[in-house]
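Structure in structure tokens, see below.
Let's turn to subunit A:
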Amino acid sequence: MMVWLILLPLLWASFAFLLGPGRGVWLAMAGLLAQLWLAYALAEEIVASGVAEHAVGGWGAPLGIDLVADGLSAAMLLLTQCVALPLAVYASAYFKRDDPAATYFWPLVGFLLAGLNALFLSADLFNSYVTLELLGLAAVGLVAAGGGAQQIASALRYLFATLVGSGAYLLGVALIYGTYGTVSTVTLTPLIGAGAPDLVWIAGGLMVVGLMLKTALFPFHFWLPPAHGGAPAPVSALLSAVVVKASFYLILRLWIGPFSSLTVAANLVVWLPALLGMLAVFWGSYQAIRAERLKMLVAYSTVAQLGYLFLIFPLLVSAGALQAVIMQVFAHGLAKAAMFAAAGTLIKATGQDTVAGLAGVAERLPVTLFAFGLAGVTLMGLPPSSGFLAKWQLIELALSQQYWVIAFVVLVGGLLAAVYVFRVLRQAFLLAPAGSVVMPVPRTLEWTAFVLAAASVLLGLRGVELMQLVGIT
Partner candidate 1 sequence: MNFNELLPLAVLASSLLPGLLIFTLPESWVGLRTALNLFGALIKLALVLLLILGVQAGESYGVHFAVLPGLDLAFKADALGLLFITLSAVLWLFTTLYAIGYLEGAPRRSRFFGFFSLCVTATMGIAMAANLFTFFVFYELLTLATFPLVVHRGTEASMRGGTTYLVYTLIGGAVLLTGIIWLHHLLGHTDFAHAGIAVALGSAYDGQLQIIFLLLLIGLGVKAAIVPLHGWLPQAMVAPAPVSALLHAVAVVKAGAFGIVRIVYEVYGIEFAQALGLLLPLAIFAAVTIVWGSFRALFQDDLKKRLAFSTVSQVSYIVLGVALFGPIGTIGGLVHLVHQGIMKITLFFCAGNYAETLGIHKVSEMNGVGRRMPLTSIAFTIGALGMMGAPLTAGAVSKAWLIDGASAAGMDWAIWVLWTSSLLNAAYFLPILWRTWFKSVPKAWPGEHVAARGWRETAWLLLLPPMMTAAMTLLAGMYSSNQMSPLSWAKLIAEREYLHEMIIRAP
Partner candidate 2 sequence: MSLEFIFDLLLALAMVWSAWRSLSASRLDRAIVMFIVFGLLMALAWARLSAPDIGLAEAAIGAGLTGALLLDAYGALKRREA
């Protein structure tokens, strides 16, 4: 079942490519629908009968490659498909016929999703590298597709960042293979003890730093705002919602898997990502508060929100930390997808990508603005939303460890998010200046954003099942 989650997007992506430029939307829809069902069924199966494994080629690790689906991976898979389907619907209405950005949009999305799904299932460090590259190149392609100079430049910046990131990761893998003779995480985990040679520490550092670069953790965030802010809205949404989470997921996996004895042994190491996360929260929020362009604001908000994810590392020793971080991943994933989708609609309707140009849209595009607002509620961590549950869990964990600074950062980060979200809402609630034109937009654009935003809020009323799923290891 889980393997189909990888093969299916590869299949429909290749067939969409065969169909030719601009084609393949129905193929993609059918595929995504099936994937959603598969991801759901996988989650159900894992809840019912525990961790699922698949030995590719029938060999089994360490000779072959293993795919492992535990609660964490199933949750990520579920999120990916849940975000991808509405965004695909959104994209089908977003791109005009003959839009140069849409020539090979569907094949690229298919490869992107295959990369994501494969990454979430992989239990092999080298295989993860290949999935990272698949993912990274597809994402760069989506940013660059059909774009002007600005977009190409940001795609190049993104490309070099992602290549250096995966290069560092690959060197880490090389060192690990050299030391232990295997890259299977299952085989490695018991082999790496607290007394591991220095080389393993270096390898771990290289891999984690490389992945941080790909996750755009402060100060490696320089590539994200132009790339996410410059791409077409459905692409920005997909990238911000799930793609950056993929490399974070890999860090988390390494941290609690193969490198767990190292991270437990070194008390101070856990504070490095947390410290960068804190800086990311402040810096990203600050930039979002002063951004003039709407999509830049949303993109910097991603920088800030990614910071929260890294606050979890000092807390990972407590039970429930994984649940908290996955809740944050879901909250941000759904909300940011909704927010970029809504921002794209607003930009399409007002014809300009500025915060100042939004005056009066509350009246003309209430559904879109509502979607933006609901997504904002989640990002601010206000109840009732999944963002609130994540915040609650994070703060409670921080208090239980008496890490006041983390609780403080989470709270202040929420308030800073309120500043930039309400900056937009406030502008939108203003009366429209005379002579401003709001062009009609397809209903599909409005409602897909709304569905995503509503999902991010409704998850805040029922997080039990998700938490139970994540708990299965």
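Basis for inclusion: all candidates are chains of the complex that A comes from, given by their letters.
The rule is simple: a residue touches a chain if its C-beta (ideal position, glycine included) is under 8 Å from a C-beta of that chain, and two chains touch if they have at least 3 such contacts; residues count from 1.
Fair warning: this is a prediction, and the values are worked out from it, not measured in the lab.
Only one entry among 1 or 2 touches subunit A in this complex, and that entry is 1.
Contact residues on subunit A toward candidate 1 in their complex (touch as defined above): 323, 362-363, 366, 370, 377, 380, 382-384, 388-389, 391-393, 395-396, 399-400, 407, 411-412, 414-415, 418, 422, 425-426, 429-431, 460-464, 467-468.
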